[in-house]
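All protein chains but one are shown in place.
Up next is chain A:
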Amino acid sequence: AATAPGKKITARLKRTLPVRGPQAPTLSELMRWYCLNTNTHGCRRIVVSRGRLRRLLWILLTLSAVGLILWQCAELLMNYYSASVSVTVQFQKLPFPAVTICNINPYKYSAMKEYLSELDKETKKALETFYGFSEGKSKVRRSVDEWNSTESDFFQQIPLLKVEDFSRTATDLHSGQKRKIEGSVFHKDSSIVNSGDSNDIIGFQLCDANNSSDCALYTFSSGVNAIQEWYKLHYMNIMAQIPLETKEKLSYSADDLLLTCFFDGLSCDKRHFTRFHHPLHGNCYTFNSGENGTILSTSTGGSEYGLQVVLYIDEADYNPFLVTSTGAKIIVHDQNEYPFIEDIGTEIETAAATSIGMHFTRSRKLSKPYSDCTETGADIPVENLYNKSYSLQICLHSCFQKAMVHSCGCAQYAQPLPAGAEYCNYKKNPNWMYCYYRLHEKFVKEQLGCQQICKDACSFKEWALTTSIAQWPSTVSEDWMLRVLSWDKGQKLNKKLNKTDLANLMVFYKDLNERFISENPANTLVILLSNFGGQLGLWMSCSVVCVIEIVEVFFIDSLSIVMRRQWQKAKKWWNDRKQGSSGKAPQASDVERQGHDNPVCIDEDLPTFTTALRLPLPQDSPLPRTPPPNYSTLRLETAFTEQLPDTLELGQH
């Protein structure tokens, strides 16, 4: 009585079970049924294929496919979640960039007197003779006479010439000699400017010291440019001979330059600035250079929260020939970047408040296979002469400097020194200026290969600047402010400050929006595989497993069948030969005609078992046929066993 309900339940379960397989519900049966009926190819093949090795292979394949799915899907999921998360991590506090400030005038003119007095005197004289320009009237007369008697060093090195374009003759402005121009003429200005009146072109000539016939004449449409360029060449010669420590002393100190400093609502002073010596701009001061390991950041956008400095620009101490504008130059850059003040600096005006609003953009390019950029610059064959992080500008400058040292034997003044080289000056390298100009010409025409070697950096930061200027100080506040600032400046400066000696600068984030532009590969491996799988599935409802199946059936299996047949043929042929050599077997060509199904004798013969049943005749029978007996059952049987081994085997099974 106790067993009856249990049995009932079992029966009921068996009836209502979701098992759709064969009735015998053992586990192995169920699995077998599942594998035969599912549309995932792998399982089916496990069951269907015969042979232990092949089955094992299919199990392995199926398992690895499952593993691959799990891996790839996990990757996709991780990608999905990480992408959504990475945007949220945005602390609304932006690191403040480094701000480098330079006076436009590199060195104090008064301090430079002992180095430059000769050159300045020459320049003044040149101006007098060219333009009749005079400063102190009586003094000039005398100095002109003096000049004519003494031979000038500077003009011997690089003579200033007045060029008549059409006659191709030039007048040496110093000695008054006329000379024929040899070699090539380079116009530093566009030809449109000076096409009208070419009678008054001023330029200078640079000759190869070893081969004086090889000269190049550089002309300028305006005398201002010519004289400035000429002055700069000599100036670089002189500066190249002065050691760095001396130059730093000759330039402005932090106390000289900075009057007040205010950052993010807090007072700051010269300890927040790092000195940095720029060959063309003298001492520059970098705010927030990150040298002591901390990088300042601002809490909110707006001019109150940025850097506010008042700069002292001593206009009276400017070099009259080297610089013609007054003010300061600033550049906003990353802490790891080298400030290329001469290339991309922003100039600010005196007696004005310049407010510079910044907008921060960070970009990232994908490196090697996607675009031709470099991550660290380590893969570029140009040595980085600046010990700052790689940029295209650094690479170009370093490349040029290297070429300069290589072909001229000395280094150009405006760029840092490579190891073992020294700056050019015409005491040691009398030829360098000609060489430099030639090299520069080549560099600009991209013949040095620098532009081809140097690549863009993959990631860079950029601060877009918006500049606006207001009058400062306002007329009513001028009075008290100048007084206070003069006091701040200290007693050593006895005179009251003039407002044209001051510049007010504000650098701030306009807003704390950071724009981040990054390239993403359009096809990652996962997406590529997905697309591939999608196409396969869509058009063929096929998978990799199915492809393997195709390979198995169409190549391995069919090949093995063909091979087996060939093997059997070969075996038969061998056997034939063996029998033929013993002399028993008839000729192979007679085989067809010797049996009872020989069309010649079929009519006379009694109906055999085969013909009566209309069974298909064994063709290509590999066995030699004996002449027909009256009943050939025995031979037929052997023929069948030979012919259809598969069916027999199946039947046994």
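One rule holds in what follows: a residue touches a chain if its C-beta (ideal position, glycine included) is under 8 Å from a C-beta of that chain, and two chains touch if they have at least 3 such contacts; residues count from 1.
In this text, contacts and distances are computed from a predicted model.
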Which protein name, taken from UniProt, belongs to the chain you can't see among "Regulator of G-protein signaling 9-binding protein", "Translation factor GUF1 homolog, mitochondrial", "SCNNA protein" or "Sorting nexin"? "SCNNA protein"
Specify the residue from the set A:D269, A:E291, A:E315 or A:E347 that touches the hidden chain. A:D269
Pick from A:E347, A:E383, A:E446 or A:D511: which residue touches the chain that isn't shown? A:D511
Which listed residue, A:P95, A:G290, A:G533 or A:G580, touches the chain dropped from view? A:G533
On chain A, what residues meet the omitted chain? 3, 6, 10, 13, 17-19, 21, 25-27, 30-31, 34, 38-42, 65-66, 68-69, 72-73, 76-77, 79-80, 83-85, 87-88, 90, 92-93, 259-262, 264-265, 267-269, 299-305, 310, 352-353, 355, 357, 464, 466-477, 479-481, 483-485, 487-488, 491, 504, 510-513, 515, 520, 526-527, 529-534, 536-537, 541-546
